[in-house]
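To start, the structure itself, in structure tokens.
Removed: one protein chain of the complex. Kept in place: all other protein chains.
Right, chain A next:
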Amino acid sequence: MFFHIYLERNMQLHPRHFGPHLRDKLISKLIQDVEGTCSGRHGFVVAVTAVETIGQGLIRDGTGYVTFPMKYQCVVFRPFKGEILESVVTMVNKMGFFAEAGPVQIFVSNHLIPDDMVFQSGDVPSYETSDGSVRIQKDSEVRLKIVGTRVDATEIFCIGTIKDDFLGLIGNPGGGA
């Protein structure tokens, strides 16, 4: 799920930037530093939308750098256990398939794919029901539920399932479900 949240960060700035454009410089440095990063606590920072306040700078002993406490608003993407979301399949193999929902990767193991869907190798590997009515392959759109997340310092990785009511295929490349 995407969220709009307030975050804080201490920004260090070299004295050469002090001048009429101090504020602009701080903001562009903040955007450069945080956009695209990921933390286990707040998820992926997608975009900074506003800078709320820039506090009083504090000169650091010995270096001349100044630290400014900044409060800003940003859009983050944070997956939660139990959340249901839609995703695009990126790779299919006999262990299961990988899907992407925005910046996050989700793996659906073949144990968490309904039993009537079997792996079919070939040019386009896929999971198919025996009558061929449902077919999950690369670029299919799939609705899944997140059952677990693995969080490390710079990445979030999810495990998903499609073995539940109202989950599974919602669209195939080239249209039709």
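Throughout what follows, a contact is a pair of C-beta atoms (placed from the backbone, for glycine too) under 8 Å apart; a residue touches a chain by one contact, two chains touch by 3 or more; residues count from 1.
The rule we apply is simple: contacts and distances are computed from a predicted model.
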Protein name, per the UniProt record, of whichever chain is missing from view ("SRP9 domain-containing protein", "RNA polymerase Rpb4/RPC9 core domain-containing protein", "Probable N-acetyltransferase" or "Trafficking protein particle complex subunit 2"): "RNA polymerase Rpb4/RPC9 core domain-containing protein"
Which residue of A:51, A:88 or A:159 touches the chain not shown here: A:88
Of A:13, A:46 or A:159, the one touching the omitted chain in the full complex: A:46
For chain A, residues in touch with the removed chain: 1-5, 32, 35-38, 41-42, 44-47, 49, 75, 77-78, 80-86, 88, 100-103, 141, 143, 146, 164-166
